[in-house]
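The complex appears here minus one protein chain, its other protein chains still in place.
A and B are the chain letters, set down in written order, and residue numbers restart from 1 in every chain.
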Amino acid sequence: MKGPQIPRQRRFGALDIGAQLALLVALVLLGLWIAGNVRVNLESRQVGSGFDFLLDPAGFDVSESIIDYHYGDSYLRAFAAGMANTLRAALPAVLGATLIGFLLGICLVARHPMLRGFARVYVDTVRNLPLLVQVLLWYFSLTTLLPESANALNLGSALFVSKAGISLPLPVGNLSLWITLALAVGLVVAAWLLARRSFVPIGRLTLGTLAMAALLGFAVPRLTGVPYEVELPELGAYGYSGPLTLSPEYFALVAALTLYSAAYVAEIVRAGIQAVARGQSEGAHALSLTRSQTLFRIVLPQALRVMVPPYTSQVVNTIKNSSLAVAIGYQDIVSVATTAMNQNGRAIECIAIIGAVYLSLSLLVSAVLNVYNRRAGIQER
Amino acid sequence: MHPSPSAWLPRLCRTFFSDAASTVVTLISLVLLLWGAWALLSWGLLHAVFVPDNQACRVASGACWGVISEKYRLILLGRFPYEAQWRPVLGTVLMVGGVLCIASPRFWNLKGLAVFGASVAAMVVLMAGGMFGLDPVGTDLWGGLPLTVLLSVLGCMLAVPMGLLLALGRRSKLPVLRAVCVAYIETVRGIPLIAWLIFASFVLPLFLPPAWQLDLMLRVGATIVLFAAAYLAEVFRGGLQAIPRGQYDAAHALGLSRFQTLGRVVIPQALRMTLAPTVNIVIGVLKDTALVSVVNLYDLTGTLKLALSDPDWQIFFVETYIFVALIYLALGNGIARYGRFLESHNVPTHHR
Partner (left out) sequence: MSKPVIEIDSVDKYFGTFQALSGVSLRVDAGEKIVICGPSGSGKSTLIRCINQIEQHDTGSIRINGVEMDASRQAVEARKQVGMVFQQFNLFPHLTVLENLTLAPVLVKRKSLGDARAQAMKQLDRVRIADQARKFPGQLSGGQQQRVAIARALCMEPTILLFDEPTSSLDPEMVNEVLDAMMDLARLGMTMLVVTHEMGFAQAVADRMIFMDEGRIVEEAPPMEFFERPRNERTKAFLGKILKPAST
């Protein structure tokens, strides 16, 4: 009988280490080869390299920038404007898609067959059509069917719809407005807390909140003595411009993106609701809760836990899909970077900027939503 | 006990008219449906013009399907030379046949794979020409539905094995391999496809020696494959993770080697478990092919834009869009239906 042996290490055999070394060496060689090619190619095109070009003046305009940008400002500013435009399109789309998708998702599991049917047809159609085709359709429709500025459709002198876009009035930010907004936010938070902590019927709570908000809107200007003011659109040489003008490009992108993402959110909501065990609704039924009480107080709180991970990916997808802007000339970050690239030839740097922007956005969104995920206490992989 | 035939009426009432809210919904839906059906019938059929007569179309109040009869060859086949257009048509038919063949579980073996591979090869030969007496046709002239189908089929066909390898690599215990796979997957997934296509179009040539002139079609096709593989890798990773330890133990106890365990026990189960998300990615690839129109390739969406650049017919864009949309919807729904068929036909892979 042999004595006890020394403990064996079964971590990595020589073959494993050899294979990994070979992989590393191959990657390094590939990198060097690429770098060599890049150098040759850039030299022959007489294009410099490096990110110093960011401080040079950009030879193009960024239409509808929400930050201050003019022709001749630096490339860096142009990129910032592009990024602002990306967020300007993506965030409303995410918000709209969440709201519409949520309602659609509930329709998908409704009892009434027509509600279910409409929702189902909508979701299946929208999800199977390429987003690009939907964006193009919106864009084509808006630019073809809308009238010229001279004959714009209007709602009094407040709202104008024409080929130049949709011009909306914008409230002026004075004392009354800020106070009202602050109080309104406080009201909503209070109402939400009340709904969670107690069992106040949600319908009545919503009506009450709305009534109080209306009261606020009435009372505040009278108390402060500063009335609400609104800036109206003006008719200029190039059509209507105003404090808030949404170009057809912007509107087409956001509309298509919202409706497309809503279909995906609807499916996520449906899957979440159906993942909640049947026994839950049966228990609620045994307690004589109504269907809407069961939905909002029993099923949805549990469904939310299941929904968060796929919802996170969907938000990131929506942000990435906003890059389709380049197909219709809305100047988001991809569009700006491509224009810059065509102008100064620094293709690698510009693409790297696009990559860095989207990667950081994805990480940011995932990080933020993961905080909620962990608090909701579900086991993710 | 079957409910008596006259019991359908109370059941109907209960479904559609159970309470005030649902009655309202039913009535509103009926009104909308009827009005919508009437409007569609009137516009699309009764007052429509079916001949490619521009003047008649402008005068009519209904749809101008004439734009389709006028432009259908351009939309469906792109700029492929007129006399040789039988080639993409034949190629697409063959390739679709190959796909249908390998879709049937009876052909899930080497014979089926060979037939499928042959059909794809036949398609490429028919499109490119240059052999068997066919005139060569440059890839810049490829377009329309055959291009969409080719990119989708080839894209998925190559992306699945690559995605599987990436998923296995990501789960490997070798740190270098795992790091490389993770970096690849996260970078590719984090950046929109359109940026990658622009990269392939403008930047990739800088990474290669000047002497290499890689065809744009090749670069774009490779981008689609590499992109889809990263998404498939994540899906397959989920499937691999869901396989219980006991399966590995049993294979070990039976003396199967690591490769045999992977190939015969683990991967078949992982693929079956991830059927639904894989089908979604396949539909995604189909939709993503539309993006190649942004980098100057004329797939179905590109030819659509091309057809609409004709100022005479431009105002009838709705009819053209409906035509193209129906094609995409038919393809997408077909794939989805096939996915559901696979799932129901599937061996239940439940683990207690």
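The rule is short, and it goes like this: a contact is a pair of C-beta atoms (placed from the backbone, for glycine too) under 8 Å apart; a residue touches a chain by one contact, two chains touch by 3 or more.
In this text, all values refer to a predicted model and were calculated from it rather than measured experimentally.
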Option from B:250, B:276 or B:330 whose C-beta touches the chain left out: B:250
Absent-chain contact - pick from B:100, B:222 or B:265: B:265
Contact footprint on chain B, counting only the chain that is left out: 244, 246-247, 249-250, 252-257, 260, 264-265, 268-269, 272, 347-352
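Keep in mind that, in the parts below, only the chains that are shown with their structure count from here on.
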Rounded Å distance, chain A centre to chain B centre (Cα mean): 25
Residues of chain B defined as touching chain A within the complex: 15-16, 18, 22, 25-26, 29, 173-177, 180, 186-187, 190-192, 194-195, 198-199, 202-203, 205-210, 238, 241, 283, 286-291, 293-294, 301, 304-305, 308, 314-315, 317-318, 321, 324-325, 328-329, 332-333, 336
Chain A - residues contacting chain B, complex: 12, 16, 19-20, 23-24, 27, 34, 37-38, 40-42, 44, 111-115, 118, 124-125, 127-133, 136-137, 140-141, 144, 320-321, 323-324, 326-327, 334, 338, 341, 347-348, 351, 354-355, 358-359, 362-363, 381
